[in-house]
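One protein chain is absent from this view; the other protein chains keep their places.
Chain nomenclature is as follows: A and B, assigned in order of appearance, with residue numbering initiated at 1 for each chain independently.
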Amino acid sequence: MSEEIIKDVIIGENEEYIVNMGPQHPSTHGVLRLEVCLKGETVKYLIPHIGYIHRGIEKMTEALTYPQIIHLTDRMDYLSAHINNEAVCLVVEDAMQIEVPERVKYIRTILDELNRLASHQLWWSAFGMDLGALTTFFYGLRDREYILDIFEESFGSRLLHSFVMPGGLMHDIHPNFQKRTKEFITYFRKKLPEYDQLLTGNVIFHNRSKGIGYMSKETAIGYGVTGPSGRGSGFSCDIRKIAPYGAYDKVQFNEILETEGDTFARYQVRMREMWESLNIIEQLIDNIPEGDYTAKMKPIIKLPAGEYFRRVETARGELAVYVVSDGNKSPYRMRFRTPNFSNLFVMNEIAKGCKIADLIAISGSLDLVIPDIDR
Amino acid sequence: MNSIAKYLSELFKGVSTLWAGMRITGKYFFSPGAIVTQQYPENRKTLKMTDRFKGEVIMPHDENNQHACTGCGICEMNCPNGSIEIITDRVPNAEGKMERVIDKHIYHLSMCTFCGLCVKTCPSDALAFGQKFEHAVFDRNKLTKVLNQPGSKLRKEAK
Partner (left out) sequence: MTSNIYDFSTLTGQIHTWLSGLMSPGWVTFTEFVLVGLVFLLAYALLGLFLVYAERKVCAFMQNRVGPNRVGKWGIIQTIADLIKLLLKELIPIRKSDPFLFNLAPFIVIICSFLAMAAIPYAKGLQAIDFNIGVFYVMAVSSLSVVGILLAGWSSNSKYSLIGAMRSGAQIVSYELSVGLSLLSIIVFAGTMQLSGIVESQANGWWIFKGHIPAVISFIIFLIASTAEINRGPFDLAEAESELTAGFHTEYSGIKFAFFFLAEYMNMFIVSAIAATVFLGGWMPLHIGNWEGFNQIMDYIPSIIWFIGKTFFVIWVIMWFKWTFPRLRIDQLLTLEWKYLLPISLFNIILIAFIVLMGWHF
């Protein structure tokens, strides 16, 4: 296979029809470049090229203190910024053996789920637009605005809110937070069925997504595809269930699993996860315990020498943070295992033999965020 | 016969799902009250950002043109991007001892990522976030700001 690719792409011997999708392409959601070899409308194979938005976040962390690292993790998967922040905080708290107050755990979990909801809403909007239903984009963003307003009121920023600190939170939540979140839940429960009517039930959408981009459970595990994309193939990989963090062990929720493994299954997982996120928030929002919003921390955080590892479930899959510390105030080496990196490289496997239009649907259903791949 | 019935039922089911989608967009077409767009430059007067909105870093001054910054440099140290520079001076105080005061608290808005660490870690609460968000300027140098006002002094706590 690789020899064939060299002949096709590099030497150009076989005169294959090779199309560059990206780095400037409306549906690669950023600067991803896919070199697609076509036969008519059918995709023979594709080669993803990454690195167009590489900023060296892992290297930069080696020069920064732990509280400073937090604001860099925002910029990896910017749509689940809060969850990324939390991953680093969990590592630091683990290493220093700090018990964070209950209140912090509850608030972090609620924010995780709100962030997941916002991310899935944006994904839904963009996925509809990838398939050509342009109106979904505005409906999704309209409802996401409510969440962003809640974020803005409490954290001061809408997208990249470095709100979590090692040991707790930056400051306490806004007094309006609970009220507005509850308002949002009632509002969004009314709007979600509209999403279903507009896109999920649509016969054109069914034809475009059912049976497209089949990923077997073996492939999903083999490539390390996690998150909703992996769960669409029946791969039970929800870190919230496997290794609960925050207040996830105190709430009742189901891990969403679909077994079809096609684009529609991945779509359904995300749609059902939105309902589940609403349930989780509803269980927690009234029961936030009183208390401090941060644990007692030393002014300068130094991790004891050693290796630390923690993983969380972002909106796109498993984010793992691995820290090697030599006892200084900045890490010796920090490594992020980001979900989108693995999710991208399964694409060649599952998109082989489909049409160009399906390729767009598949890349949309994997919900790629490019800065997360390149870091 | 069975296949014809299947063909027809598929057809009707398909058309009904299409109609369901068209009902949603049709409903919004005829309900102009659902428009959510903010008319930005027009609503400038009524537009109020939330209290915690991170527009820019400011140094609040009171009515006597006094601030709380002691020039300790913790914000400069904590800033991940080096967007704060502090130039201090040593001047003799009333008792004749040399004392550290800030000469200039320089803030590069162009480099700031609004992580909030400077405001959070300031031991004397001298920094805060301002609500101004219209930062567009024609010259990049205008984004470098001196936060302490000219002639301002350190606020002395009443002992």
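Observations on the structure shown:
Keep in mind that, in the parts below, contacts are C-beta pairs under 8 Å (C-beta built on N, C-alpha and C of every residue); 3 or more make two chains touch, one makes a residue touch a chain.
Here the structure is a predicted model, which means the values were calculated and not measured.
Interface note for the absent chain: among A:Asp74, A:Glu113 or A:Asp130, the touching residue is A:Asp130.
Only one residue in the set A:His120, A:Arg208 or A:Arg375 touches the chain that does not appear here, and it is A:Arg208. Touch with the chain omitted from the figure is made, among A:Leu198, A:Met271 or A:Ile301, by A:Leu198. Checked against the hidden chain, the listed residues A:Leu148, A:Ala320 or A:Ala357 yield one contact partner: A:Ala357. From the set A:Tyr17, A:Tyr187 or A:Trp275, the residue in touch with the chain omitted from the display is A:Tyr17, counting the whole complex. Residues 17, 19, 25-27, 38, 41, 128-135, 137-139, 142, 198-199, 202, 204-205, 207-208, 355-360 of chain A touch the missing chain (whole complex, contact as defined above).
Residue-level contact of chain B with the missing chain is found at 11, 18, 21-22, 24-26, 28-29, 32, 34-37, 39.
As a working rule, only the chains that are shown with their structure count from here on.
Taken together, the chain B residues at the contact with chain A in this complex read 13-15, 17-18, 20-21, 23-25, 36, 49-50, 52-54, 78, 80, 113-117, 120-121, 129. Chain A contributes residues 64-65, 67-68, 70-72, 135, 142, 145, 152-157, 160, 162, 165, 170-171, 174, 194, 197-199, 201-204, 206, 299 to its touches with chain B in the complex.
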